[in-house]
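Below is a slice of the complex: some chains, not all, each in place.
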Amino acid sequence: MNILINGLQVTVIGIGVVFLVLFVLSLILELFKVLFYKEEKLKIKENINVDQQIKTSVSQKSQVQEVAAISAVMATLIKDDECIVNIRRVK
Amino acid sequence: MLENIYKFAAETGFANITFKEGIMILVACFLFYLAIKKKYEPLLLLPISFGLLLANLPLTGLMHNELFAKGQVDIIEIVQKGGLLDFLYLGVKLGIYPPLIFIGVGAMTDFGPLIANPKSLLLGAASQFGIYFTFIGALFLGFTLKEAGATGIIGGADGPTAIFLASKLAPHLLGPIAVAAYSYMALVPIIQPPIMKALTTKEERTVKMEQLRSVSKLEKILFPIVVSIFVILLIPASAALIGSLMLGNLMRESGVVDRLVNTIQNSLTNIVTILLGLTVGATANAESFLSLSTIKIIVLGLLAFAVGTVAGVLFGKLMYKLSGGKVNPLIGAAGVSAVPMAARVVQKVGREENPNNFLLMHAMGPNVAGVIGSAVAAGTLLSLLG
(Lines give C-alpha, C1' and ligand atoms only; values in the text may rest on other atoms or scores of the structure.)
Protein backbone atom coordinates (compact mmCIF):
# COMPACT_ATOMS: atom_id res chain seq x y z
CA MET A 1 0.00 0.00 0.00
CA ASN A 2 2.88 2.25 0.88
CA ILE A 3 4.23 1.97 -2.66
CA LEU A 4 0.92 3.16 -4.09
CA ILE A 5 0.86 6.18 -1.81
CA ASN A 6 4.38 6.95 -2.92
CA GLY A 7 3.27 6.48 -6.47
CA LEU A 8 0.38 8.85 -6.10
CA GLN A 9 2.65 11.48 -4.62
CA VAL A 10 5.04 11.07 -7.54
CA THR A 11 2.08 11.38 -9.88
CA VAL A 12 0.76 14.54 -8.29
CA ILE A 13 4.14 16.20 -8.21
CA GLY A 14 4.93 14.93 -11.70
CA ILE A 15 1.76 16.21 -13.32
CA GLY A 16 2.03 19.41 -11.33
CA VAL A 17 5.56 20.03 -12.53
CA VAL A 18 4.76 19.20 -16.16
CA PHE A 19 1.84 21.63 -16.16
CA LEU A 20 3.78 24.27 -14.26
CA VAL A 21 6.71 24.11 -16.68
CA LEU A 22 4.67 24.12 -19.85
CA PHE A 23 2.29 26.74 -18.52
CA VAL A 24 5.10 29.12 -17.61
CA LEU A 25 6.67 28.48 -21.01
CA SER A 26 3.38 29.40 -22.63
CA LEU A 27 3.35 32.65 -20.67
CA ILE A 28 6.89 33.34 -21.82
CA LEU A 29 5.83 32.76 -25.41
CA GLU A 30 2.89 35.13 -24.95
CA LEU A 31 5.48 37.64 -23.83
CA PHE A 32 7.50 36.87 -26.98
CA LYS A 33 4.45 37.82 -29.02
CA VAL A 34 4.10 41.12 -27.19
CA LEU A 35 7.77 41.91 -27.48
CA PHE A 36 8.68 40.69 -30.94
CA TYR A 37 5.61 40.36 -33.11
CA LYS A 38 4.29 43.24 -35.16
CA GLU A 39 0.87 42.83 -36.80
CA GLU A 40 1.40 45.19 -39.69
CA LYS A 41 3.01 42.66 -41.99
CA LEU A 42 1.01 42.10 -45.15
CA LYS A 43 -1.31 39.19 -45.55
CA ILE A 44 0.51 37.87 -48.60
CA LYS A 45 3.82 37.92 -46.82
CA GLU A 46 2.33 35.82 -44.05
CA ASN A 47 1.09 33.32 -46.53
CA ILE A 48 4.51 32.85 -47.90
CA ASN A 49 5.81 32.55 -44.41
CA VAL A 50 3.37 29.82 -43.51
CA ASP A 51 4.41 28.02 -46.61
CA GLN A 52 7.96 28.35 -45.39
CA GLN A 53 7.05 27.11 -41.93
CA ILE A 54 5.44 24.04 -43.32
CA LYS A 55 8.36 23.26 -45.50
CA THR A 56 10.89 23.46 -42.70
CA SER A 57 8.57 21.81 -40.28
CA VAL A 58 8.35 18.74 -42.39
CA SER A 59 11.96 18.56 -43.39
CA GLN A 60 12.21 16.10 -40.58
CA LYS A 61 10.42 13.16 -42.03
CA SER A 62 9.60 11.30 -45.15
CA GLN A 63 7.67 11.91 -48.30
CA VAL A 64 4.25 11.00 -47.00
CA GLN A 65 4.28 13.98 -44.70
CA GLU A 66 5.61 16.17 -47.43
CA VAL A 67 2.71 15.29 -49.64
CA ALA A 68 0.30 16.14 -46.86
CA ALA A 69 1.99 19.44 -46.22
CA ILE A 70 2.19 20.37 -49.86
CA SER A 71 -1.44 19.60 -50.41
CA ALA A 72 -2.29 21.66 -47.34
CA VAL A 73 -0.36 24.61 -48.68
CA MET A 74 -1.79 24.19 -52.14
CA ALA A 75 -5.30 24.14 -50.79
CA THR A 76 -4.59 27.27 -48.78
CA LEU A 77 -3.25 28.99 -51.82
CA ILE A 78 -6.12 27.89 -54.02
CA LYS A 79 -8.61 29.07 -51.44
CA ASP A 80 -6.91 32.45 -51.43
CA ASP A 81 -7.30 32.65 -55.18
CA GLU A 82 -3.62 32.82 -55.89
CA CYS A 83 -2.65 30.73 -58.85
CA ILE A 84 0.40 29.51 -60.68
CA VAL A 85 2.13 27.54 -58.00
CA ASN A 86 5.43 26.12 -59.01
CA ILE A 87 5.92 22.90 -57.13
CA ARG A 88 9.33 21.41 -56.75
CA ARG A 89 10.56 18.63 -54.48
CA VAL A 90 11.73 20.20 -51.22
CA LYS A 91 15.19 18.74 -51.34
CA MET B 1 40.68 -36.16 -33.49
CA LEU B 2 37.11 -37.36 -33.14
CA GLU B 3 37.26 -36.10 -29.62
CA ASN B 4 38.13 -32.65 -30.95
CA ILE B 5 35.33 -32.75 -33.46
CA TYR B 6 32.96 -33.77 -30.73
CA LYS B 7 34.24 -30.95 -28.56
CA PHE B 8 33.76 -28.46 -31.39
CA ALA B 9 30.24 -29.74 -31.98
CA ALA B 10 29.48 -29.45 -28.28
CA GLU B 11 30.42 -25.80 -28.40
CA THR B 12 28.15 -24.86 -31.28
CA GLY B 13 25.02 -22.88 -30.72
CA PHE B 14 22.98 -25.79 -32.06
CA ALA B 15 24.13 -27.91 -29.12
CA ASN B 16 23.44 -25.19 -26.59
CA ILE B 17 20.39 -23.29 -27.69
CA THR B 18 17.57 -23.21 -25.17
CA PHE B 19 13.91 -23.35 -25.99
CA LYS B 20 13.47 -19.75 -24.88
CA GLU B 21 16.30 -18.61 -27.13
CA GLY B 22 14.57 -20.37 -30.00
CA ILE B 23 11.44 -18.38 -29.25
CA MET B 24 13.47 -15.18 -29.15
CA ILE B 25 14.82 -15.88 -32.64
CA LEU B 26 11.22 -16.12 -33.81
CA VAL B 27 10.45 -12.87 -31.97
CA ALA B 28 13.35 -11.25 -33.82
CA CYS B 29 11.99 -12.51 -37.14
CA PHE B 30 8.54 -11.16 -36.25
CA LEU B 31 10.10 -7.77 -35.47
CA PHE B 32 11.96 -7.89 -38.81
CA TYR B 33 8.58 -8.39 -40.40
CA LEU B 34 7.12 -5.39 -38.58
CA ALA B 35 10.12 -3.20 -39.38
CA ILE B 36 10.58 -4.14 -43.04
CA LYS B 37 7.20 -5.21 -44.33
CA LYS B 38 4.99 -3.11 -42.06
CA LYS B 39 7.51 -0.25 -41.89
CA TYR B 40 7.04 0.19 -38.13
CA GLU B 41 9.65 2.86 -37.29
CA PRO B 42 12.28 0.85 -39.16
CA LEU B 43 15.14 3.25 -38.41
CA LEU B 44 15.09 2.02 -34.84
CA LEU B 45 13.17 -1.22 -34.98
CA LEU B 46 15.42 -2.86 -37.56
CA PRO B 47 18.63 -2.37 -35.54
CA ILE B 48 16.75 -3.28 -32.34
CA SER B 49 15.54 -6.54 -33.87
CA PHE B 50 18.98 -7.43 -35.11
CA GLY B 51 20.47 -6.73 -31.70
CA LEU B 52 17.81 -8.92 -30.15
CA LEU B 53 18.65 -11.67 -32.62
CA LEU B 54 22.39 -11.51 -31.97
CA ALA B 55 21.95 -11.45 -28.21
CA ASN B 56 19.89 -14.63 -28.29
CA LEU B 57 22.17 -16.76 -30.38
CA PRO B 58 24.06 -18.74 -27.75
CA LEU B 59 27.75 -18.52 -26.83
CA THR B 60 28.63 -15.61 -29.09
CA GLY B 61 30.11 -13.59 -26.26
CA LEU B 62 28.85 -10.40 -27.90
CA MET B 63 26.71 -9.23 -24.98
CA HIS B 64 26.86 -9.93 -21.25
CA ASN B 65 23.89 -8.37 -19.54
CA GLU B 66 25.24 -9.57 -16.20
CA LEU B 67 28.18 -7.15 -16.52
CA PHE B 68 25.73 -4.28 -16.25
CA ALA B 69 23.56 -5.77 -13.54
CA LYS B 70 25.45 -4.20 -10.65
CA GLY B 71 24.53 -0.81 -9.33
CA GLN B 72 27.53 0.90 -10.83
CA VAL B 73 29.30 0.41 -14.11
CA ASP B 74 32.44 -1.64 -13.54
CA ILE B 75 34.51 -0.46 -16.45
CA ILE B 76 37.47 -2.70 -15.66
CA GLU B 77 35.42 -5.86 -15.77
CA ILE B 78 33.55 -4.75 -18.87
CA VAL B 79 36.77 -4.05 -20.76
CA GLN B 80 38.27 -7.37 -19.71
CA LYS B 81 35.30 -9.66 -20.19
CA GLY B 82 33.02 -7.75 -22.54
CA GLY B 83 32.13 -8.35 -26.15
CA LEU B 84 31.38 -6.03 -29.04
CA LEU B 85 27.84 -5.21 -27.97
CA ASP B 86 28.89 -4.67 -24.35
CA PHE B 87 31.32 -1.99 -25.45
CA LEU B 88 28.80 -0.31 -27.71
CA TYR B 89 26.15 -0.60 -25.00
CA LEU B 90 28.22 1.66 -22.76
CA GLY B 91 26.81 4.53 -24.81
CA VAL B 92 23.33 3.61 -23.60
CA LYS B 93 24.32 2.69 -20.05
CA LEU B 94 26.20 5.93 -19.51
CA GLY B 95 23.37 7.94 -21.02
CA ILE B 96 25.32 9.20 -24.02
CA TYR B 97 23.38 8.04 -27.09
CA PRO B 98 19.91 9.40 -26.27
CA PRO B 99 21.13 12.98 -25.72
CA LEU B 100 23.17 12.80 -28.93
CA ILE B 101 20.05 11.76 -30.78
CA PHE B 102 18.17 14.55 -29.07
CA ILE B 103 20.68 17.04 -30.48
CA GLY B 104 19.63 15.65 -33.84
CA VAL B 105 15.94 15.86 -32.99
CA GLY B 106 16.42 19.47 -31.95
CA ALA B 107 18.26 20.18 -35.19
CA MET B 108 15.36 18.73 -37.15
CA THR B 109 12.48 20.32 -35.22
CA ASP B 110 10.82 23.61 -36.05
CA PHE B 111 9.26 25.04 -32.92
CA GLY B 112 7.67 27.84 -34.96
CA PRO B 113 4.10 26.49 -34.75
CA LEU B 114 4.49 26.22 -30.99
CA ILE B 115 5.82 29.76 -30.63
CA ALA B 116 2.96 31.02 -32.79
CA ASN B 117 0.39 29.30 -30.60
CA PRO B 118 1.67 29.07 -27.01
CA LYS B 119 -1.50 27.39 -25.76
CA SER B 120 -0.31 24.30 -27.60
CA LEU B 121 1.99 23.77 -24.66
CA LEU B 122 -0.95 22.99 -22.40
CA LEU B 123 -2.11 20.28 -24.78
CA GLY B 124 1.42 18.90 -24.72
CA ALA B 125 1.22 18.90 -20.94
CA ALA B 126 -2.18 17.23 -20.76
CA SER B 127 -1.07 14.33 -22.91
CA GLN B 128 1.63 13.43 -20.40
CA PHE B 129 -1.20 12.23 -18.18
CA GLY B 130 -0.84 8.92 -20.01
CA ILE B 131 2.62 8.52 -18.46
CA TYR B 132 1.36 8.87 -14.91
CA PHE B 133 -1.77 6.81 -15.41
CA THR B 134 0.39 3.99 -16.68
CA PHE B 135 2.80 4.52 -13.84
CA ILE B 136 0.01 3.92 -11.33
CA GLY B 137 -1.28 1.00 -13.37
CA ALA B 138 2.19 -0.55 -13.35
CA LEU B 139 2.34 -0.25 -9.59
CA PHE B 140 -0.98 -2.07 -9.36
CA LEU B 141 0.44 -4.86 -11.52
CA GLY B 142 3.26 -5.31 -9.05
CA PHE B 143 6.10 -3.30 -10.59
CA THR B 144 8.48 -1.45 -8.32
CA LEU B 145 8.43 2.34 -8.37
CA LYS B 146 11.42 2.47 -10.71
CA GLU B 147 10.05 -0.18 -13.03
CA ALA B 148 6.70 1.60 -13.08
CA GLY B 149 8.35 4.91 -13.93
CA ALA B 150 10.28 3.31 -16.77
CA THR B 151 7.11 1.67 -18.07
CA GLY B 152 5.04 4.84 -17.77
CA ILE B 153 7.44 6.80 -19.94
CA ILE B 154 6.28 4.74 -22.93
CA GLY B 155 3.33 7.14 -22.80
CA GLY B 156 5.75 9.93 -23.67
CA ALA B 157 5.70 8.50 -27.20
CA ASP B 158 9.27 9.53 -27.61
CA GLY B 159 11.89 6.85 -28.24
CA PRO B 160 15.11 8.44 -27.00
CA THR B 161 13.38 9.77 -23.88
CA ALA B 162 11.98 6.34 -23.08
CA ILE B 163 15.34 4.66 -23.63
CA PHE B 164 17.14 7.29 -21.58
CA LEU B 165 14.84 6.93 -18.60
CA ALA B 166 14.46 3.16 -18.77
CA SER B 167 18.23 2.68 -18.96
CA LYS B 168 18.53 4.69 -15.74
CA LEU B 169 15.57 3.35 -13.76
CA ALA B 170 15.05 -0.22 -14.96
CA PRO B 171 17.71 -1.38 -17.41
CA HIS B 172 16.46 -4.97 -17.20
CA LEU B 173 13.21 -3.83 -18.86
CA LEU B 174 14.91 -1.71 -21.52
CA GLY B 175 14.33 -4.18 -24.34
CA PRO B 176 10.56 -4.59 -24.04
CA ILE B 177 10.08 -0.90 -23.23
CA ALA B 178 11.95 0.19 -26.34
CA VAL B 179 10.15 -2.32 -28.53
CA ALA B 180 6.78 -1.26 -27.10
CA ALA B 181 7.53 2.45 -27.42
CA TYR B 182 8.58 2.24 -31.06
CA SER B 183 5.86 -0.21 -32.03
CA TYR B 184 3.08 1.91 -30.56
CA MET B 185 4.55 5.03 -32.13
CA ALA B 186 4.22 3.26 -35.45
CA LEU B 187 0.68 2.25 -34.52
CA VAL B 188 -0.46 5.79 -33.72
CA PRO B 189 -2.51 5.96 -36.95
CA ILE B 190 -4.45 2.92 -35.73
CA ILE B 191 -4.65 3.65 -32.00
CA GLN B 192 -5.64 7.30 -32.07
CA PRO B 193 -8.45 7.86 -34.63
CA PRO B 194 -11.16 5.78 -32.88
CA ILE B 195 -10.44 7.53 -29.59
CA MET B 196 -10.45 10.93 -31.25
CA LYS B 197 -13.76 10.26 -32.96
CA ALA B 198 -15.39 8.74 -29.90
CA LEU B 199 -14.62 11.74 -27.72
CA THR B 200 -15.52 14.54 -30.12
CA THR B 201 -18.64 15.68 -31.90
CA LYS B 202 -18.77 16.25 -35.64
CA GLU B 203 -19.14 19.95 -34.93
CA GLU B 204 -15.97 20.03 -32.89
CA ARG B 205 -14.01 18.09 -35.49
CA THR B 206 -14.94 20.52 -38.26
CA VAL B 207 -13.63 23.61 -36.48
CA LYS B 208 -11.31 25.55 -38.74
CA MET B 209 -8.57 27.29 -36.83
CA GLU B 210 -7.16 30.74 -37.47
CA GLN B 211 -4.01 30.91 -39.46
CA LEU B 212 -0.89 30.93 -37.28
CA ARG B 213 1.00 34.17 -36.95
CA SER B 214 4.42 34.36 -38.48
CA VAL B 215 7.35 33.83 -36.16
CA SER B 216 10.52 35.87 -36.41
CA LYS B 217 14.02 34.45 -36.49
CA LEU B 218 14.81 36.20 -33.22
CA GLU B 219 11.99 34.41 -31.45
CA LYS B 220 13.14 31.08 -32.81
CA ILE B 221 16.66 31.73 -31.55
CA LEU B 222 15.54 32.91 -28.12
CA PHE B 223 13.18 29.98 -27.65
CA PRO B 224 15.79 27.23 -27.12
CA ILE B 225 17.86 29.48 -24.87
CA VAL B 226 14.93 30.45 -22.67
CA VAL B 227 13.59 26.91 -22.50
CA SER B 228 16.99 25.54 -21.54
CA ILE B 229 17.51 28.00 -18.74
CA PHE B 230 14.02 27.85 -17.30
CA VAL B 231 13.35 24.13 -17.55
CA ILE B 232 16.77 23.01 -16.38
CA LEU B 233 16.67 25.43 -13.47
CA LEU B 234 13.36 23.93 -12.42
CA ILE B 235 14.23 20.29 -13.08
CA PRO B 236 17.99 19.80 -13.12
CA ALA B 237 17.55 16.11 -13.87
CA SER B 238 16.09 16.99 -17.26
CA ALA B 239 19.32 18.73 -18.31
CA ALA B 240 20.70 15.98 -20.52
CA LEU B 241 17.52 15.67 -22.60
CA ILE B 242 16.30 19.27 -22.64
CA GLY B 243 19.81 20.66 -22.98
CA SER B 244 20.60 18.44 -25.96
CA LEU B 245 17.29 19.10 -27.64
CA MET B 246 17.71 22.83 -27.30
CA LEU B 247 21.37 22.80 -28.30
CA GLY B 248 20.40 21.15 -31.56
CA ASN B 249 17.56 23.57 -32.06
CA LEU B 250 19.67 26.62 -31.29
CA MET B 251 22.26 25.51 -33.81
CA ARG B 252 19.50 25.02 -36.34
CA GLU B 253 17.83 28.37 -35.82
CA SER B 254 21.03 30.38 -35.40
CA GLY B 255 21.74 30.00 -39.09
CA VAL B 256 25.47 30.44 -38.50
CA VAL B 257 26.59 26.83 -38.13
CA ASP B 258 24.83 25.17 -41.04
CA ARG B 259 27.66 22.76 -41.71
CA LEU B 260 27.41 21.44 -38.16
CA VAL B 261 23.62 21.20 -38.39
CA ASN B 262 23.90 19.23 -41.58
CA THR B 263 26.26 16.72 -40.02
CA ILE B 264 24.11 16.45 -36.91
CA GLN B 265 20.96 15.79 -38.92
CA ASN B 266 22.65 13.12 -40.97
CA SER B 267 25.90 11.38 -40.01
CA LEU B 268 25.74 11.89 -36.27
CA THR B 269 22.09 11.00 -35.79
CA ASN B 270 22.32 8.03 -38.12
CA ILE B 271 25.45 6.56 -36.57
CA VAL B 272 24.11 6.91 -33.05
CA THR B 273 20.73 5.52 -34.10
CA ILE B 274 22.33 2.31 -35.34
CA LEU B 275 24.44 1.86 -32.22
CA LEU B 276 21.51 2.69 -29.95
CA GLY B 277 19.09 0.34 -31.66
CA LEU B 278 21.52 -2.53 -31.90
CA THR B 279 22.52 -2.41 -28.25
CA VAL B 280 19.07 -1.72 -26.84
CA GLY B 281 17.87 -4.77 -28.71
CA ALA B 282 20.76 -6.75 -27.33
CA THR B 283 19.58 -6.18 -23.76
CA ALA B 284 16.54 -8.30 -24.53
CA ASN B 285 17.83 -11.69 -23.53
CA ALA B 286 15.45 -14.63 -23.44
CA GLU B 287 15.30 -14.87 -19.66
CA SER B 288 14.14 -11.30 -19.12
CA PHE B 289 12.15 -10.80 -22.30
CA LEU B 290 10.01 -13.93 -22.16
CA SER B 291 8.45 -13.07 -18.85
CA LEU B 292 5.21 -11.77 -17.50
CA SER B 293 6.79 -8.31 -17.23
CA THR B 294 7.01 -8.03 -20.98
CA ILE B 295 3.33 -8.80 -21.40
CA LYS B 296 2.49 -6.25 -18.72
CA ILE B 297 4.63 -3.68 -20.49
CA ILE B 298 2.93 -4.36 -23.81
CA VAL B 299 -0.50 -3.92 -22.24
CA LEU B 300 0.51 -0.89 -20.20
CA GLY B 301 2.21 0.71 -23.18
CA LEU B 302 -0.96 0.55 -25.21
CA LEU B 303 -2.84 1.98 -22.25
CA ALA B 304 -0.30 4.77 -22.01
CA PHE B 305 -0.81 5.81 -25.63
CA ALA B 306 -4.56 5.56 -25.33
CA VAL B 307 -4.82 7.52 -22.09
CA GLY B 308 -2.42 10.15 -23.39
CA THR B 309 -4.64 10.58 -26.43
CA VAL B 310 -7.77 10.73 -24.30
CA ALA B 311 -6.25 13.34 -22.00
CA GLY B 312 -5.05 15.41 -24.95
CA VAL B 313 -8.40 15.36 -26.68
CA LEU B 314 -10.34 16.11 -23.49
CA PHE B 315 -8.08 19.05 -22.78
CA GLY B 316 -8.64 20.07 -26.38
CA LYS B 317 -12.38 20.00 -25.73
CA LEU B 318 -11.86 22.20 -22.70
CA MET B 319 -9.95 24.68 -24.83
CA TYR B 320 -12.70 24.46 -27.44
CA LYS B 321 -15.19 25.52 -24.79
CA LEU B 322 -13.05 28.23 -23.25
CA SER B 323 -12.08 29.70 -26.61
CA GLY B 324 -15.68 29.82 -27.76
CA GLY B 325 -15.14 27.18 -30.42
CA LYS B 326 -11.95 28.49 -31.93
CA VAL B 327 -9.80 25.49 -31.03
CA ASN B 328 -10.33 22.18 -32.78
CA PRO B 329 -10.10 19.59 -30.00
CA LEU B 330 -8.58 17.04 -32.38
CA ILE B 331 -5.22 18.78 -32.14
CA GLY B 332 -5.02 17.67 -28.51
CA ALA B 333 -4.32 14.17 -29.74
CA ALA B 334 -1.04 15.36 -31.21
CA GLY B 335 0.19 16.22 -27.72
CA VAL B 336 1.45 12.72 -27.10
CA SER B 337 4.34 13.66 -29.45
CA ALA B 338 5.22 10.71 -31.73
CA VAL B 339 6.44 13.49 -34.03
CA PRO B 340 5.23 13.95 -36.72
CA MET B 341 2.99 10.91 -36.97
CA ALA B 342 0.41 12.13 -34.45
CA ALA B 343 0.12 15.52 -36.13
CA ARG B 344 -0.48 13.80 -39.43
CA VAL B 345 -3.19 11.69 -37.86
CA VAL B 346 -4.91 14.88 -36.69
CA GLN B 347 -4.68 16.30 -40.20
CA LYS B 348 -6.17 13.13 -41.64
CA VAL B 349 -9.03 12.82 -39.17
CA GLY B 350 -9.80 16.51 -39.63
CA ARG B 351 -9.98 16.17 -43.38
CA GLU B 352 -12.32 13.22 -43.12
CA GLU B 353 -14.91 15.63 -41.74
CA ASN B 354 -14.04 18.54 -43.97
CA PRO B 355 -11.66 18.03 -46.89
CA ASN B 356 -10.79 21.72 -46.79
CA ASN B 357 -9.63 21.74 -43.20
CA PHE B 358 -5.88 21.71 -42.79
CA LEU B 359 -4.94 21.13 -39.18
CA LEU B 360 -1.36 19.98 -39.72
CA MET B 361 0.39 23.16 -38.64
CA HIS B 362 -1.99 23.62 -35.72
CA ALA B 363 -1.26 20.07 -34.61
CA MET B 364 2.50 20.55 -34.92
CA GLY B 365 2.36 22.89 -31.91
CA PRO B 366 1.04 20.34 -29.41
CA ASN B 367 3.11 17.72 -31.18
CA VAL B 368 6.48 19.35 -30.48
CA ALA B 369 5.20 20.52 -27.09
CA GLY B 370 4.74 16.84 -26.30
CA VAL B 371 8.45 16.28 -26.85
CA ILE B 372 9.28 18.93 -24.28
CA GLY B 373 6.52 17.62 -22.03
CA SER B 374 7.78 14.08 -21.93
CA ALA B 375 11.39 15.18 -21.44
CA VAL B 376 10.18 17.21 -18.47
CA ALA B 377 8.21 14.24 -17.18
CA ALA B 378 11.26 12.00 -17.60
CA GLY B 379 13.42 14.47 -15.70
CA THR B 380 10.88 14.64 -12.91
CA LEU B 381 10.61 10.88 -12.65
CA LEU B 382 14.38 10.56 -12.68
CA SER B 383 14.67 13.13 -9.95
CA LEU B 384 11.93 11.58 -7.78
CA LEU B 385 12.76 7.91 -8.33
CA GLY B 386 16.37 7.80 -9.56
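Quick notes on this structure:
Letters are used for the chains, namely A and B, taken in the order the chains are written, and counting of residues starts over at 1 for each.
Note that a contact is a pair of C-beta atoms (placed from the backbone, for glycine too) under 8 Å apart; a residue touches a chain by one contact, two chains touch by 3 or more.
Only a predicted model underlies this, so the values are computations on that prediction, with no experimental measurement involved.
Per chain type, the number of copies found in the complete complex of this structure file is summed up as A x3, B x3.
Here is the rule we go by: only the chains that are shown with their structure count from here on.
A separation of 20 Å divides the Cα centre of subunit A from that of subunit B. The touching residues of subunit B, counted against subunit A in their complex, run 108-110, 112-115, 118-122, 124-125, 128-129, 131-132, 135-136, 139-140, 144-145, 148-149, 211-216, 218-219, 222-223, 226-227, 230-231, 234-235, 339-340, 344, 347-348, 356, 358, 360-361, 364, 369, 372-373, 376-377, 380-381, 384-385. Note for the complex: subunit A touches subunit B at residues 3-4, 6-8, 10-11, 13-15, 17-30, 32-33, 36-37, 41, 45-46, 49-50, 53-54, 56-61, 64-65, 68-69, 72, 75-76, 79.
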